[in-house]
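Here the structure comes first, spelled out in structure tokens, and everything after it is commentary.
The complex is shown incomplete by one protein chain, all other protein chains being positioned as in the whole.
Per-chain residue numbering starts at 1, and chain names A, B and C are given in the order in which the chains are listed.
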Amino acid sequence: MRIGVIGCSDCGAKEAELARETGRIIALQKHILICGGMGGVMEEACRGAFENGGVTVGILPGDDEKDSNRYLTAAVPTGMGKARNILVVKASDALIAIGGWYGTLSEIAFALNIGKPVVGLNTWECGIGGRKAGLIEAASPGKAVEKAVKAVSGQFREKR
Amino acid sequence: MRIGVIGCSDCGAKEAELARETGRIIALQKHILICGGMGGVMEEACRGAFENGGVTVGILPGDDEKDSNRYLTAAVPTGMGKARNILVVKASDALIAIGGWYGTLSEIAFALNIGKPVVGLNTWECGIGGRKAGLIEAASPGKAVEKAVKAVSGQFREKR
Amino acid sequence: MRIGVIGCSDCGAKEAELARETGRIIALQKHILICGGMGGVMEEACRGAFENGGVTVGILPGDDEKDSNRYLTAAVPTGMGKARNILVVKASDALIAIGGWYGTLSEIAFALNIGKPVVGLNTWECGIGGRKAGLIEAASPGKAVEKAVKAVSGQFREKR
Partner (left out) sequence: MRIGVIGCSDCGAKEAELARETGRIIALQKHILICGGMGGVMEEACRGAFENGGVTVGILPGDDEKDSNRYLTAAVPTGMGKARNILVVKASDALIAIGGWYGTLSEIAFALNIGKPVVGLNTWECGIGGRKAGLIEAASPGKAVEKAVKAVSGQFREKR
């Protein structure tokens, strides 16, 4: 399964720890980690995966591989700027959002819009007219990966 | 100025009224209306503009012009699916969000992410860690257009 | 019908004349002119259409309307760079290529790849293994528009 990890390129210590642990668990469970390839949450998640033998793919905003983090199995420069967020979502079966700001919100919203599950760890809460956006809440990286996998399996079941 | 109007393709009577009035004011002030070209809020806004001599551009998700609303000066099929939301944002100087659901949320987030002003009429509220997303609130279509124009003018001033 | 006119942003006098006359005929026949919105062939075609009451749409590579030609009913900034060529093709029912260089070749190829008719006026010739690319040749702007319209009508017939 391909799990996207999304969050700020400039994150605090708490988010960094959550991201690295999430990456580690993704790798140990033999999933592929998809991300935006930059620093912060993306880098920490990749590091956690990379150091545990995982495969990591970074879909970069720019044209140049050099602007990516050091823990990528494969860098995919797109030259699309922040619009590459859409490709991070498209390339993932499910997403785990850790903290984040507007870029992360755009990925959460686009994922929900095309029906991909999003698990949140200390991330955005959004509502309109009394209804809340359908993020799946998780209390830890372990739970987040578990819920992401479960949500995708559930989708496969529904399709049959 | 190009003003994007975003919202659901399947909207209620209240949103329809807000959208049509917003379109009317955009046209009377000689702005160009940008939207996703489909029904609901998009159609009502286009209708309001079109019937008042305005220019309306619909950036369509599909490949076929036939799936658009009837009030478009120019339809731009993209074949990009919901990823065309990004182009609606790119093509607008400022956006007015009326109600909406996940697609609208993705447009709001992408606009904020690339620094475009978004004015909200009965739309999403989002927060993270005590901070709120920077939408500009407006109480009426007239105020929404006024604030959108002001926000863009302010940006131009800042650039100098 | 939407007819795309493609060619260099920096063209010679002969191409400029062909482009302006092509734009004029498109407008007189009440078709919408789609192009990349910049100078050269794009500007001359738009001018020919605009001065004859036509509707012209420019799909811009950059983020800013100011970098477009002056003869656009609607400018659609995309921020996608040269990748916006794909949108010029997607938004057109048929294309007329006038001269051009690599950008024009990419549009011709992408159009042929997704099955859109391309009419050529003094443009690229391409071949592989003895086969030639399927451009429709035309000897004048009038013939080019005529053949573009015919090719699209033929497609509609085939679909039924």
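Observations on the structure shown:
In this text, a residue touches a chain if its C-beta (ideal position, glycine included) is under 8 Å from a C-beta of that chain, and two chains touch if they have at least 3 such contacts.
Everything numeric in this text was worked out from a predicted model, so none of it was measured.
Looking at A:23, A:77, A:99 or A:141, the residue that reaches the missing chain in the full complex is A:77. Only one of the listed residues, B:35, B:59 or B:83, touches the absent chain: B:83. In the full complex, chain A touches the omitted chain through residues 2, 32, 34, 55, 57, 59, 63, 65, 73-80, 87, 90-91. For chain C, the residues touching the chain absent from view are 81-83, 85-86, 90, 99-103, 105-106, 108-110, 112-114, 122-129, 133.
Of the residues in chain B, those that touch the hidden partner chain are 79-81, 83.
Throughout what follows, only the chains that are shown with their structure count from here on.
Both copies, chain B and chain C, contribute mostly matching positions to the interface they share, with over half of the numbers common to the two.
Centre-to-centre separation of chain A and chain C, using mean CA positions: 40 Å. In whole angstrom, the spacing between the mean C-alpha positions of chain B and chain C is 28.
Contact of a single residue of chain C with at least two other chains is seen at positions 79-80.
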